[in-house]
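One structure follows; several queries about it will come next.
Omission of a single protein chain aside, the complex is shown with its protein chains in their original locations.
Labels run A and B following the written order; every chain starts at residue 1.
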Amino acid sequence: MLTLRGLSVTRRNRPVLHGVNLSVRAGELVGLIGPNGAGKSTLMEAALGLVPCTGRSNLAAMPATDRARAAAYLPQSREIAWPVSVEDLIALGRIPWPGGGRSQADRVAIDAAIARMGLEPFRKRTALRLSGGEQNRALIARALAQETPLLIADEPIAGLDPAQQLACLRLFRSLAAEGHGLIVSIHDLGLAARFCTRLVLLADGKVLADGDASVVLADEMLRRAFGITARRFDTPDGPVFLPV
Amino acid sequence: MRPVLIVLTVLAAALFAASLLTGPAGIGTVDGLRALILGGEGPMPIVMREIRLPRAILGLAVGAGLGLTGAAMQGYLRNPLAEPGLIGVSGMAALGAVIAIQTGLSATAALALPAAALLGAAIGVGLLVMLAGPRGGSITLILAGIAISALAGAGTALVLNLSPNPYAANEIVFWLMGSLADRSMLHLWLALPPMAVGAALIWTTGRALDALTLGEAAASAMGVSPSGLRWRLILGVALVVGPATAVAGAIGFVGLVVPHMLRPWVRARPGALLPASALGGAALLLAADIAVRLILPERDLKLGVLTALVGAPLFLHLIWKTRSGGRM
Partner (left out) sequence: MRGSVPVSDQIRGGLAAILLASLAAPAGAGPQRVVSMNLCTDQIAMLLAAPGQLISVSDLARDPRMSPMAEQAAAYPVNHGRAEEIYLMRPDLVIAGQYAPGPTVAMLRRLGLRVEVLPPAESIDAIRGEIAHMGRLLGRQRAAEALLARFDQGLGAARHDRDRGRAALYYANGFTSGRDTLAGAIIEAAGYDNIAADYGITDTTALPLELLVMSRPDRLITGARWPGRSRSEAILDHPALASVAPRTAGVTDRDWICGTPFILRAIEALE
């Protein structure tokens, strides 16, 4: 679904990404973790072909429309420029498809996305007037309406309350279970360990570790990537990390 | 067709007819229309066909062009303060036109006038997109607009003052405020074809502008080519605003007021706003042009005076809303 080979990005003569190899397969929820400035957002943009890069990304190599039908992207800035209704906002996800939001297939996809995100009561409301969590759900619904096998989400749970964070990650998990591939950048190591099927640790533009949570979140890795030691508490619901 | 478009079409058509029937000569409705369509002897067909018809068509086209480009620039810059007149695009077009006229270029080749204005507008909108492009905020946009407007205004005044023609220096007000008085079919044929091409180009940006509602990155990921969109927009705006300004002067605020008023009626979707704004702009400019002929029929009151009286308070209101937090 997503295959990156030797992906490198240079900005103002400074390497931001350096020879990244990464893949996301159907049914995976890949958590991208790493300190601020590690290159997580750049990796996503480069994978989509939005920034100039060297190396290979199967998505960036596609024609724009094919790519938009293969991968949906939720950028970190949750921008909504105009006071459009929730329904119209979600309909934007249909832009890469032939109906452009007006065909029968479009209607079905939009309604399904609205239903999935529980946005039926907000359908006609102005998206900008909703709470942050509701806006976030509307934006995810927009990405779902794009009906792509792959979803790339940049810090989708940042700024959400714990309940919303859980709801969001549960949704992603169930999307993965349905056969979607997802790659999600995330700062909460505990939630990452608990929900993601695989973790990728990025530091200084390089992949430091890629694999199971127990490997990626080892003390040594955390110290190398974040420069911290974290105390790990294992609970029945998953591990909790406390930086010390 | 959406109801709002039907209403606006009817409104623009009615104002177009009213524009044809407004004038100091006091020609009756039936006589006027007969002279317009059937022609005949005497001065009436000349008045209807050579004086009023080009004025009405220009009002329609220039108004539609300003409404359309205003909506497109707002959609692209994701900023309700963007407007070709206010932020210097029309001013740069006027500078191009004035240079073409005063250097005699427009006399050697008729197309030099709209071409030079087009070039001026393209430089203006190009500078703006560069300075206040999709990631620039309102403040950057306004500051860049002030700088470009001031530069264009000063350049226009300088060129006109250097002219050996005693009338030229007094024409700054025309270039800054705009007028449709006594424009002929010649002007129409000069301006209309490039404006039509520009409008068609802008027409194709509708879905891309919709996608930009989610920001540049999300739009790109949905298949919108940022550079393709940028070029279509710059070229389209220049093709519309340049020739329009070359024949009618810089008319401000139309591209600000009309998209703002119509946005709620198209559920705020930038793409749907394009046709509505074009029709609304045509209606507003035709109404303003009828008003200048009714208020001070013998004085050639400039169109920009009326549009500014309506638009400037709204502009202040928008700045106030931007200042106090939220986007529009």
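One rule holds in what follows: a residue touches a chain if its C-beta (ideal position, glycine included) is under 8 Å from a C-beta of that chain, and two chains touch if they have at least 3 such contacts.
Here the structure is a predicted model, which means the values were calculated and not measured.
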Displayed chains contacted by the hidden chain, counting the whole assembly:
B
Among listed residues B:186, B:200, B:294 or B:316, the absent chain is touched only by B:186
For chain B, which residues reach the chain that was dropped from this view?
23-25, 42-44, 46-47, 50-52, 101-102, 104, 106-107, 163-168, 170-171, 174, 181-182, 184-186, 297-300
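Just so it is clear, only the chains that are shown with their structure count from here on.
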Using Cα averages as centroids, what's the distance between chain A and chain B in whole Å?
42
In their shared complex, chain B is touched by residues of chain A numbered 45, 48, 50, 64-65, 67-68, 71-75, 77, 79-85, 88-89, 92-93, 95-96, 100, 126, 128, 139, 142, 146, 152
Can you tell me which positions in chain B touch chain A when the two form their complex?
78, 207, 210-215, 217-218, 220-225, 263, 267-270, 326-328
